[in-house]
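Yeah, one chain of the complex is gone here, protein chain that is, but the others are all in their spots.
Chains: A, B, C, D and E, in written order; residue numbering restarts at 1 for each.
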Amino acid sequence: MFMHNKRLQYTVRVAEPNPVLASLIIEQFGGADGELAAAMRYFTQALGEVDPGRKDLLLDIATEELSHLEVVGSIVAMLNKGVKAQISEASMKEADLMIAVNAGGASQKENLLFGGGPALIDSTGVPWTAAYVDSKGDPTCDLRSNIAAESRAKIVYERLINVTDDPGVKDALGFLMTREIAHQKSFEKALYSIENNFPPGKLPGIAAYANAYVNTSQGEGDMDGPWNSGEQWDRIDDLEQVMPFDDGDGTASVTLAKKDEAAVAALATRTQSNPGANVATGADLGAGPGAGRTSDEDLGGAKDIAEATAMAKKR
Amino acid sequence: MFMHNKRLQYTVRVAEPNPVLASLIIEQFGGADGELAAAMRYFTQALGEVDPGRKDLLLDIATEELSHLEVVGSIVAMLNKGVKAQISEASMKEADLMIAVNAGGASQKENLLFGGGPALIDSTGVPWTAAYVDSKGDPTCDLRSNIAAESRAKIVYERLINVTDDPGVKDALGFLMTREIAHQKSFEKALYSIENNFPPGKLPGIAAYANAYVNTSQGEGDMDGPWNSGEQWDRIDDLEQVMPFDDGDGTASVTLAKKDEAAVAALATRTQSNPGANVATGADLGAGPGAGRTSDEDLGGAKDIAEATAMAKKR
Amino acid sequence: MFMHNKRLQYTVRVAEPNPVLASLIIEQFGGADGELAAAMRYFTQALGEVDPGRKDLLLDIATEELSHLEVVGSIVAMLNKGVKAQISEASMKEADLMIAVNAGGASQKENLLFGGGPALIDSTGVPWTAAYVDSKGDPTCDLRSNIAAESRAKIVYERLINVTDDPGVKDALGFLMTREIAHQKSFEKALYSIENNFPPGKLPGIAAYANAYVNTSQGEGDMDGPWNSGEQWDRIDDLEQVMPFDDGDGTASVTLAKKDEAAVAALATRTQSNPGANVATGADLGAGPGAGRTSDEDLGGAKDIAEATAMAKKR
Amino acid sequence: MFMHNKRLQYTVRVAEPNPVLASLIIEQFGGADGELAAAMRYFTQALGEVDPGRKDLLLDIATEELSHLEVVGSIVAMLNKGVKAQISEASMKEADLMIAVNAGGASQKENLLFGGGPALIDSTGVPWTAAYVDSKGDPTCDLRSNIAAESRAKIVYERLINVTDDPGVKDALGFLMTREIAHQKSFEKALYSIENNFPPGKLPGIAAYANAYVNTSQGEGDMDGPWNSGEQWDRIDDLEQVMPFDDGDGTASVTLAKKDEAAVAALATRTQSNPGANVATGADLGAGPGAGRTSDEDLGGAKDIAEATAMAKKR
Amino acid sequence: MFMHNKRLQYTVRVAEPNPVLASLIIEQFGGADGELAAAMRYFTQALGEVDPGRKDLLLDIATEELSHLEVVGSIVAMLNKGVKAQISEASMKEADLMIAVNAGGASQKENLLFGGGPALIDSTGVPWTAAYVDSKGDPTCDLRSNIAAESRAKIVYERLINVTDDPGVKDALGFLMTREIAHQKSFEKALYSIENNFPPGKLPGIAAYANAYVNTSQGEGDMDGPWNSGEQWDRIDDLEQVMPFDDGDGTASVTLAKKDEAAVAALATRTQSNPGANVATGADLGAGPGAGRTSDEDLGGAKDIAEATAMAKKR
Partner (left out) sequence: MFMHNKRLQYTVRVAEPNPVLASLIIEQFGGADGELAAAMRYFTQALGEVDPGRKDLLLDIATEELSHLEVVGSIVAMLNKGVKAQISEASMKEADLMIAVNAGGASQKENLLFGGGPALIDSTGVPWTAAYVDSKGDPTCDLRSNIAAESRAKIVYERLINVTDDPGVKDALGFLMTREIAHQKSFEKALYSIENNFPPGKLPGIAAYANAYVNTSQGEGDMDGPWNSGEQWDRIDDLEQVMPFDDGDGTASVTLAKKDEAAVAALATRTQSNPGANVATGADLGAGPGAGRTSDEDLGGAKDIAEATAMAKKR
């Protein structure tokens, strides 16, 4: 069960209203790697967890992330406090208010639609979606996902700090950023407390495919590194060898029952294309006589885009 | 630039059509941790990458994931080949066709809307969204995200293998699952090839907040582990200490200009609630005389839900 | 700041695993009117609220809804506990496991993708979205929205109770449903504690349009009621009177600068349709000589759909 | 069946093109509380309604909202008419056109993607989604939702009026705003025409839980009001009393069959964390010797964020 | 199977960084008619295609579109290269960096969230969704959809060219635009290579309804054209004739079993509205004595919106 105290986990001291900054910081309120995403990621994992240690850890951090959500939301609320009152009371001239509302990012939506209150949207106004939460119910996966999520949140806070010059806001963001580092450390500890955490899950891999590195992107820029070279890897440069990787013919097939076979044949016949046809098309109708082979004239004779643009202007 | 050969990376041999199985496997085609998500994750990272080694690695694996997308899509196409033809040719009775279409999961949508062709939806019909791609443009984040993503994909393949009894499909899924293990290894190597990869990014944390573990979830079930105990941690059990963590008063404040202050005051006055009011409400109107204090009678006198259900049936 | 205790607000006693029931109840976990939606609705309102009474109320109920989210998630976790372990350990035959996974609703996704852990999806697998949260930052709106939201949540719990025969689950759902009634009452009280709460907001309406009822849907079934008749209403049955409602000509116009006018004229000329043309079309090409006027033969001579179906089968 | 007349319900007279204003007003075209949301909300309710009076009411207002959608869309079309022609005809310099397109809000998308035509997006470019429609098929819910929706739409129009200085646009918005007030009144009448409309639905609540107010958010700022105090309420300040609210132990449990129990035990064992382990982690590898206990030096010795920022710049 | 070469299909020469232009061009990377949409549209069609000619065509163009995705992404990466480094290294003043990040469109999100790397979002930050892919698994549909999609992509490139003054970017966009023209031609050829491609699918239409044009929108502005007039059409101006079109009564009905009938009757009775009631409502409570009939005074006596605005300011 959750409880709440009206004091924040970190004091929020905003120097002055700033709707643009609000529209950036809202990324950590309702964005992909924001605090709601963090809280929900750990909370949903906790509910299904059978290991008591991990369950406790997940609940601790989920609860702290809710408190961070409150801190971030309070920053946004303070930054928008002026414009919220102005738009509600209509105490500024329309044109001035429009400038304030149109400050940048999602600030229109924050103000027009949410009245300056913190909303669960990101910096471009996209509503938060649980598609951001990638829990799988397996600890050797989920802890890796949590480690990655904390590192992403850390980076977004770092970037916000880099664009903020309000000292109180900067301080609070620094606190929040550092807590993500601490949380990442906790999740690392929890992952490595599971013996045999790699490969994740229970099913072993198939030895024949596990050491291969397939060099699918070739040409200038091919590089060696510990990720594809050395004794741990069988590197495959000749791609013909893996078309297919197994000993089959690289096609897809299915054994159909008679009635399905008949239906497939009927479908194939009915929708057959005639490769030898010299067909006239809608585009031919729409473009005039020359539509088939595009001559210089058909497309305006343009040899490059400057010429094409010039022609279009004359039309 | 991409090129393509019509042979698959792994031969697909499906024993017989099976729309239910198709509706599960489609998770790895258009689902959150499916092959499109993987390909796009690495491809978009590659485009912005400045390190030539990582760029090559990302392009190699992105390209291979596109080939895996093709393998998974081909499995789905084979599993649906019968029903696709039947619904197009209408060669079965309506009732039988409806049963086939309504087999499970997203199979209605796969068949009605996509005609049995593989679609970029997950096992419940949700369209793929780039919200699944969590690249941040920082390698110490993105490689961790990639490691986690590969571990998630591995687990989903494992679960699909566990519910599949078609040997050809099982084989192909085993190949795909093992390749995720290999990819995870590559991304681990690339991460640890960056010196000082923790904390991610450039900005150091603030020492005062980095070792604290805040025990926000208490009560029976509190546990110790390397994630919250031992010499690396300052564990805080008395939560009053962190309300707030800093030396402030735990409130949120902003300094307003005069005109904003006036507007805020006007807003507060206009929308003030009267806490002492003994107000009648719409619910009071709708519920009859007893709506304020709910007596047993108002809610039907139910003491538990069985009683309440019984009463509702009588109404 | 939030705190947590591992005891639930209501004891969850599930009689036996039941993935189908889980796939329904998840509606109140990650669905449109579920507990996350409720908690986030009130929490985001609280952050921007200037009235201390309403702020406290919103925080109280937001926090309680988080505890309800925990209760609902715990029910789902218990209902899926068996299948979660089976799919992780692969201790059942594939075919049996597939039946378990394919039980109904979003159960495929819950199990394959989320490993049986409670996920923030609705009963058909759609991820939770903040588009469900309709806070506007104005108390005379938001309290009405909250009243409505509580009434919706009440109804969904009622329907879940109606399909559940597990007594422990039914009890917990009954508790949760009743709390929504209590919350609705609180929000009603808070709304009517604001003097002059109708019309919402600050700007008065325009008298000329405020009493009109426009009877736009006519024909058999037209009804009278207090919503359109009586002394409070000017009912308009002759719609010509409101085409337009004002004294203008009912068109849309804008005054353009010269250069814009010229561009509009150029655009109009360039894309002009020739209404007198007797044009042949792509459909004509594709359908053969008779594509213009559809004769009986062109469409197969079908007079009704039975005939059309029969013809299609013969093709 | 629907019919249409080309005259609008309100004459639209726009003073001059203004893509910024268009990008704000589009909120009421394709936004959460815009006219499509309103029309679809009432229309879908009407289709399932069995009461003839409410069915007629819902169809009347749904149809009027479609006409409002047309008025709003026409305003947007007029405001964008210049830029639409300019971008189609390319009759301005590129740099000037880019400034026009990049005016604010969603104007890029409106112009680049939709060619200046009104699109079903909100002020930040998010496409309209039926997730905004919260109909439940129960009149005591749906009418409350409609009342709330009208009040939200009223507020958004009020805010748009507050930022608009084009008199013709302001007039049209005033008309639309007032009609929302009238519609709210109609829905209020319809709600209170249902006897016993509270609690919504059929199932009564459970008396024991219906009068309780749980004071979950405590600390400075706790307030009394008619929503939690007075004779109608049993206020609970000692939260231990409701952990849990019932007479159980506040845990979640399920009775498992033998084979499920065995699988759960296997899962627990396999993924067990070792709380006593003194594990080295990936973060330890990435951070060098000091990663466990973070010393001042590890994080750069920063005591606050100013210091941390300074250090980062030096790196 | 896919392969990749690190050379692009078209050389990308960007004159200088330009985050605003990046935020527009990203429309063709992650927007509705961008290159990922194109590639996925054709690729998914290819997987289910039984005709070998079309399958080859679809794979050829799908693969080329992936290469175009790479070209567009590379343009975006170059345009953001400066700001990406600045935000990562924090080597500019905060205020300057904020201006750079807040340049326009989705640039906040591109930079804060994606670190300046190309992301699968559109010009307003909306993540790419497979809802953009409208493949149906029927070639007479899908080829028409492909023709339309190519024409849409052509137009978006044209508009981007019109706002771009960087010659290298303009060139690359011109190349990409022209390739869409070529692809449209190919799909036209493929469509008309199918005999009897209209109407699409197999089932013929019903002759009685196939030639009718229903003139549902009347009033000034009614026009004639080959789309509704001439020998091919039976134009219906008297809409009474098609209410309904068939010989029924235009109502909706279903035959219910007894128990369903009883339940419907119970539902109707329980939720019956009382049309004769003179009910007081929540709005009446909230508005004071005059809430029913709105007098001039109730709404502030406003006759128009200017007056209403003035009144609101006085409150």
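Here is the rule we go by: contacts are C-beta pairs under 8 Å (C-beta built on N, C-alpha and C of every residue); 3 or more make two chains touch, one makes a residue touch a chain.
Here the structure is a predicted model, which means the values were calculated and not measured.
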Discussion item. For a quick check of understanding: of E:Met78, E:Val101, E:Ala119 or E:Ile305, which residue touches the chain that isn't displayed?
Written reply: E:Met78
Worksheet item: With respect to the chain omitted from the figure, which of B:Pro17, B:Gly73 or B:Gly125 is a touching residue?
Response: B:Gly125
Item to complete: Taking the full complex into account, find the residue in B:Gln28, B:Gln184 or B:Gln232 that is in contact with the omitted chain.
Response: B:Gln184
Item to complete: Determine and list the chain A residues touching the chain excluded from the picture.
Response: 140, 191-192, 194, 196-199, 202-208, 210-211, 219, 223-226, 230-232, 243, 273, 275, 277-279, 282-283, 285-288, 291-296, 298-305, 308-309, 311-312, 315
Item to complete: Kindly note down the residues of chain B that lie in touch with the hidden chain.
Response: 1-7, 50-51, 53-54, 87-88, 90, 93-95, 97-98, 101-102, 106, 108-109, 111-113, 115, 121, 124-127, 138-140, 147, 161-162, 167, 170-171, 173-175, 178, 181, 184-185, 188-195, 202, 309, 312-313
Item to complete: List the residues of chain E that touch the chain left out of this view.
Response: 5-17, 32-33, 52-53, 55-57, 59-64, 67, 74-75, 77-79, 81-82, 84-86, 88-89, 91-92, 129, 131-132, 134, 136, 138, 140-141, 144-145, 147-149, 151-152, 154-156, 158, 161-162, 171, 174-175, 177-179, 181-182, 184-187, 189-190, 192-193, 198-203, 205-206, 209-217, 221-228, 232, 242-257, 259-260, 262-264, 266-267, 270
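Quick note on the criterion: only the chains that are shown with their structure count from here on.
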Worksheet, complete the sentence: A correct list of chains touching both chain B and chain C reads A, D, E
Worksheet item: Smallest number of touch links from chain B to reach chain E?
Response: 1
Item to complete: If we define chain centres by averaging CA atoms, which chain lands farthest from chain B? Would you check?
Response: E
Worksheet item: If you average the Cα atoms per chain, which one ends up farthest from chain C?
Response: A
Worksheet, complete the sentence: For the pair chain C and chain E, the C-alpha centroid-to-centroid distance in angstrom is 20
Fill in: Residues of chain D engaged with two or more neighbouring chains
5-7, 32-33, 53, 88, 90-91, 124-126, 138, 140, 147, 155-156, 161-162, 171, 174-175, 178, 181, 184-185, 189-194, 198-199, 202-203, 205-206, 210-211, 216-217, 219, 221-226, 232, 242-244, 250, 264, 267, 270, 273, 275, 277, 279, 282-283, 291, 294, 299, 304-305, 308-309, 312
